[in-house]
Structure formats: C-alpha cells, structure tokens
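In this view, the complex is presented without one of its protein chains, the others remaining in place.
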Amino acid sequence: MSSAVADAHADHDDHGPVKGWRRWLYATNHKDIGTMYLIFSLVMFFAGGSMALIIRTELFSPGLQFVIPSFFNQMTTMHALIMVFGAVMPAFVGLANWMIPMMIGAPDMALPRMNNWSFWILPVAFSILGSTLFMSGGAPASGWTMYPPLVLQTGDAFPFLIFSVHLMGLSSIMGAINVIVTIINMRAPDMTLLKMPMFVWTWLITAYLLLAVMPVLAGAVTMLLTDQFFGTSFFLAAGGGDPVMFQHIFWFFGHPEVYIMILPAFGVVSEIIPTFSRKPLFGHDSMVYAASSIAFLSFIVWAHHMFTVGMPLTGQMFFMFATMLIAVPTGVKVFNWTATMWKGAMTFETPMLFSLGFLFLFTIGGFSGLMLAIAPADIQYHDSYFVVAHFHYVLVPGSIFGLMAAVYYWMPKWTGHYYNESLGKLHFWLSTIFVNVTFFPMHFLGLAGMPRRIPDYSTQFADFNSIASVGAIGFGLSQLLFVYVVIQCVRKKGTVASQEVWDSPRGLEWTVPSPAPYHTFETPPRISSDTSFS
Amino acid sequence: MIRKLSTGVLALLLGGNAMADWAVNMPKGVTQLSAETYEIHMVIFWWCVAIAVVVFGAMIYSLINHRKSKGAVPASFTHSMTAEVIWTTIPVVILLIMAVPSAELMIKLEDTRDPDLTVVITGYQWKWHYSYQGEDVAFYSSLSRPSMAARRLGSGIDPSTVENYLLDVDNRLVVPKDAKVRVLLTSNDVVHSWWVPDLAIKKDAIPGFINETWFKAEVAGVYRGQCAELCGMDHGYMPIVVEVVEPEAFQAWLDNEKGDATPMANVNGELK
Partner (left out) sequence: MTPDVNMDDSTRKGIRKTAIILTLIALAFYGGFILMGVLRA
C-alpha cells in the first residue's frame, strides 16, 4: 500500500464514524451500510408480514369477513413484492456488506459510494410502491408475477409499480456489481478463490445471477410500460404480441431469482454447521461446484412455472428433465451438511438450531419441489395451495431461517455482546412450530383442489385454512420476540463476547475484536490454516 | 419434522376414505389419465418419503449421538470421494426411474387426436363461455345465485348453509360419459386457467391463442373446479361444473339446448 495514499486519507481514516444523520445518509462504510440494509429489511419483513396476516385473517373462515376481493389481491401482490425485494434480498445484501469484506480480509467494499446509492434507492423504491395503496384503483393486484394483460388493468398505480421495480432492480444490480468487484479484486493476498469461505462463494454466485437476471426483469417491465403507454404490443395479442412471452421472460428472471434468495442462505448454513459441529465443512470444493451447477441449471428450467400454458411437448419434456436435474446438486449440498455434522461434537446454540431447522424444513420444501418437477403431476399442483406450501417452505424456513441463523451467529461480532440465549432458543422453537402449523396444511389444501390467490373458498377447505391462519398469527407474533432479542443485544445487555465468540470458529471475521472496529483489515491479513477453507 | 411428515403420511393413508372436509390428497378422479396422474403423484411422494427416512434418519442419529454433551470428539475428515460419488449417483438413478413414466404420461396428456366431441371454452372476467363445436349450442356459465348472494362482504349469509358454496354455476358443462372430449381454450380478456381436479385437467386460457387438452370421463357425475390463474378481482368466483351423463341423456340435453339456443345466447351480462 502506498504511503502517499494513506496520508491523503489520514484525516478521515481511523477516526470512527461522523456523528448524527450524516453518518447514515452519506454512509460509505460497509458496516454502516450493512446495518442499514438489515434494519430496512426487518422493517419490510414486518410490513410484508402484516399483509400476510391480513390475508390469513380473511382466509380464517369461508365467506368474506374483513376485506373485499380487490383489496385481497392487492395484499397478496404487495406481500410478495415486499418480501422478495424488500425483505429477503436486502437482508442478504446487508449480510454481504457486513461480512464479505471481513471474511476476505478487505478494508471495505470496492465501490463504497455506489454502495451508498444502492442502499438509499431502496427506501425510495418502497415508498413509491407503498404509496400505490392510496392511489385511485389501489395498489397493484395482479400478483407479483405481473402477468399481462391483467397487470395492464392496474389503475393509477401502474407506472409507479414499474418505476419502483426498476429502482429495486437498479439497487440489486449495483449491489451485485459491488460484491463481485470486491471479491475479485480485494481478497487478502493468499486467499485463492477456492480458499474462500462458503458464504463468500455463494454470494459471488448469487451476484452473478443477479447481474444476469435483474436486467431481464427490468426489460420485461419496460415492455409492459411501453405496451401500456406508448402503443407497442409486445404482450398484446390484439397487436400481434404474445402474453406468454412475458411469462417466459419473467420466469427467466424468476427462477434464478429463487436461487438468489436461497444460495446466500446455503452459504450461511455452511458457515454455522461446521462451527457448532467443531468439524470443518465436508466437501468444501464439491459444495462450490454444487452451488455453481445449481446456478447454471437455474437458467434452463424457467418454464417449469408454465407447464399449463400450452408449450410444445418437447419443450415440456426438456424443462421437466432439466428441473429434475436440480435435485442432484441440491442433494449434494444436503448430504454434505449431514456429513459435516456426522461424527462432530455438536452443541445447539440458537444459530445452530436455526441452521438445523433450515436443514430439515428446506429439505421438505425440496421434496415438494421434486414432486412439482414431475410435469404431469404438476398439472394438478400448478397454481394450487400445494405450490404456496412449497415455496413458503423454501422461503420461510429456508431463506428466512438462514437469515435468522446468520443474525444470531454474527450479532455478537457486530455488537460485542451475546444475545439472550434462552430467548433466542424460544424464538427458534416458536418459529419452527408455527411455520409448520402455517404451511404444512397448505399441502393438503392444494392437493384437495384449492387454487391460490383466492379471497374466499368453498366450505370443504375450511378446517385446514383455520389451522394455517392460527399458525400464521403465531409465527408473526413470535417474530416480535426476535426484535426484542436484537434490541437487547444492540443495547449491550448481554454477556461480553470474546474475539472468537464461538468455540474456535474458522474464518477471518473471528480474528478481529468484538465488536468489530469501524475499520477492519486496513492492511491485508495473512491467511493461516485456521482462517482458510478447502 | 419427521413427526410432521409421518402425520402427513398417516393422514394420506387414511385420506382415501376420510370425509371431504379433511381431504389431504389428490383425488383419483374419473378418467384414465387422472388415475395415472394420481399414481405418478403417489410414486414420487413415496420416493420422497423413502429419501426423507434415510436422510432425516442419518441427521437425527447424528444429532443424538454426535453431540458434545455426550463427550463426542470431533473427527477431522473433510471429504470422501466414495461418499460423494454414491450420493450423486443414487439421485440420478432415482430421477431416471421417475423420468420414464412421467414422459410417457405427458405424451398421453397431449394426445388430442380423434375426439368424439369438441368444446370451445372461452374465459371472461369472470365467467366461462362454453360452445359445442358443430352443434350450435353455446352458453355462459357463471357463479350460481345462492353463492353470489352469500359471497358479498357482510352478506350475513353463512357459507355453510349454501350448497356447494362458490363451486356451483347456473349452467353446467354437460358431456357424455366415455367420450373423448377435446377442449379448446382461449380467453376474451386476461389469462384464465380451466381446472377440474377430478378430470386432471388444467390448461390456461390465453387471449389470442388457442390451447388444446382433452378428457374422457368414465364415471357419470358432477365434477367441480375453479379458475386457477389469477384473473382479477373476482378470480375466486368463476367456478367450473362439469356434468358427465350417459350418452343418450347427453343427446337429449343437446337437442333441448338447440331449441333454447337463442335465449341462452342473451344471458351474457344479465346474470351478473
């Protein structure tokens, strides 16, 4: 490092953060930006969660009790958009911001000012999206999939929906570029790619996925916009367009998108299980290859979301076989985690509990995914509650449990204090029980013939719907406990954490003090056998 | 979790003769293909159960025995080529076993040749239009009046007092038993999807395009389904009712409808 550069920056290096609102609005420090991302996603998690509770309250019993159908559709649409783009994705970007520089021995993200941008776009995007609830015609109600021609019937909210989706995409693309640039250029000198921790690896792959598919979504919604306002007919049959083409483009984005939401969780679990099994990750390199295969396959399976649109038989066959193939690398990951625990010396602190919850319940979501891959059976499952059960199993006890595990695992490093372990465990057990009560009965509803996205249903579906609604309210309330635990930890109410925090965990992030100082690794660290992987 | 799954399995086993209220499994349906669909669904389900028993079994064994509180000392192995090859190969084999019957069934599902009867179904926001090709019989089919009255917010009508709440229509699609019925689907506005679980049919109705599918019901009866693709405000209120009758009864019904064709065509709008 050249000393001239160091001198030029000496006036604001090593001095901790500026005070007041400037620290946050003008933030370029990866830890500050990471914190803002995490707080933002928590707020969105509760916003989207409240909408889910409105949905489940209405569905508690047959007949309409609380909302009218159009508002119900607005809730399902907004719930999905907020959870996907506002909660899960930003939360993982927050973790990436906090942890990637600390895990690869870099002083910060490579493009700190762009980092600031990519965060601050998000509150703007979601304010715009949220404001559509108060517009004439209400919020978008065509589902987060925004299929035309239905989406073109959206009222005044339509251009705002498109604009906010563009902003979210822009934010994600900038975040992805930042992650890739950081990982490619700023690793500690001896850290070769295959020596990187799994969380960094999965995020690198995720970032490439983001980079490839967020522009595709942007392209799709741009075409919607021109169809609506500028007389084109990309998706309008009357003008020679094809509504199904939108579905193809959307799912070309949409399927990699689901791996964008789960791969970083794979990374988190791959960090936590070895720590609490006191044993190195089994098959680090094959995990890398498995994650890469999943990412590659995710680009050639999109039309399994569309087995009922009337594709040619050969097309259906191709997408069925490609989809079934994904089970192989996903299986490798699950088996490797199991082999990591095998003959370890496990303890069950909260991060480990959430990781185990992830392992069991994500696998159940994987099983229903395998069933959905079978095209002839999928024709029955498609657009039923079976699908709702499937993707909530991979998203809630998958992505969300992965996030919870990550927060509990790294929070002592962030704050310098442990969280309250008993409350953390209580939070885990409540979440696990209620998540199953909520989503398991949905498998039955779907198989028995209940379509998704309906505000009211025939009386034969009443019992399982009531159970699911009770579970949902329980799950929602349990998350308030999480907020309490986090606040107590941030207010430094817990025991002081050591530098290592856990029992000899691997990785560079445990070689810096707890709480992590404002600037870490201003000179690159040396990699030792304790801090490298593979 | 394993308990969750086994409760599910138990429920599925009992499901065959359980009451409709607690239906937990896919209906076997009334066509050859619905039975085959059910069959393949159960086969993949049992594969999943079998894999779950092995994988969750290994995890649970490990969770019980390899814990620090039991004095376990961590091993240090980090990879095993043999193990990795085994658990890559076995899933591939299972998938191949599943792929063959799935592909065969799919080919049958797409085989719409030589129909005995063709029905053109058009999706509208929010009702269906049925037209019997070459028969001059066509009509709209909307949610029945009792359901319509009860569905309103604050209607004060208990849905359980309405027969087939939200699953009943004014005009049913009537088809003959044991006849191959070809279904041509399109839409007049947005994308809809025509789903009748007992016939194992779900196909999207897409504006500007015509989709094909078929069924051959082997048991007379009334089969109910719903629109499966979100199509706006009243997506939940455009059910499908298919009545399968003996061929003679079908012919009589058809002749009767032909006489009625003009008034039926005017039903558009008035029913809503």
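Should a chain be cited, it is by its letter among A and B, assigned in written order, with residues numbered from 1 in that chain.
Everything that follows uses one rule, which is that a residue touches a chain if its C-beta (ideal position, glycine included) is under 8 Å from a C-beta of that chain, and two chains touch if they have at least 3 such contacts.
Predicted model only: the values in this text are computed from it and were never measured.
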item	value
Contact list for the unshown chain, restricted to visible chains	A
Residue in contact with the excluded chain [from A:G34, A:G63 or A:P107]	A:P107
Residue among A:A47, A:L152 or A:A212 touching the omitted chain	A:A212
Residue in contact with the excluded chain [from A:L38, A:L64, A:I180 or A:A497]	A:I180
Given A:S50, A:S70 or A:T232, the one touching the chain that is not displayed	A:T232
Among A:M245, A:I300, A:M317 or A:I433, residue touching the chain not depicted	A:M245
Positions on chain A contacted by the hidden chain, ascending	1-2, 5-6, 9, 12-13, 28-29, 107-108, 110-113, 173, 176-177, 180-181, 184-186, 211-216, 218-220, 222-223, 232-234, 239-242, 245, 249, 252, 519, 522
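Keep this in mind: only the chains that are shown with their structure count from here on.
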item	value
Contacting residues of chain A [partner chain B, same complex]	62-70, 73, 141-143, 147, 149-150, 153, 236-238, 242-244, 277-286, 308-310, 313, 316-317, 320-321, 324-325, 327-328, 331-332, 334-335, 338-339, 341-348, 356, 359-361, 363-364, 367-368, 370-371, 374-377, 379-380, 382-384, 436, 440, 443-444, 447-449, 451-460, 462-464
Partner chain A, residues of chain B touching it in the complex	1-2, 4-5, 8, 11, 20-27, 36-37, 40-41, 44-45, 47-48, 51-52, 55-56, 58-59, 62-63, 66-69, 72-80, 83-84, 87-88, 91-92, 95, 98-99, 102-103, 105-107, 109-110, 150-155, 157-160, 164-167, 189-191, 193, 195, 197, 200-204, 206-209, 211-212, 225-237
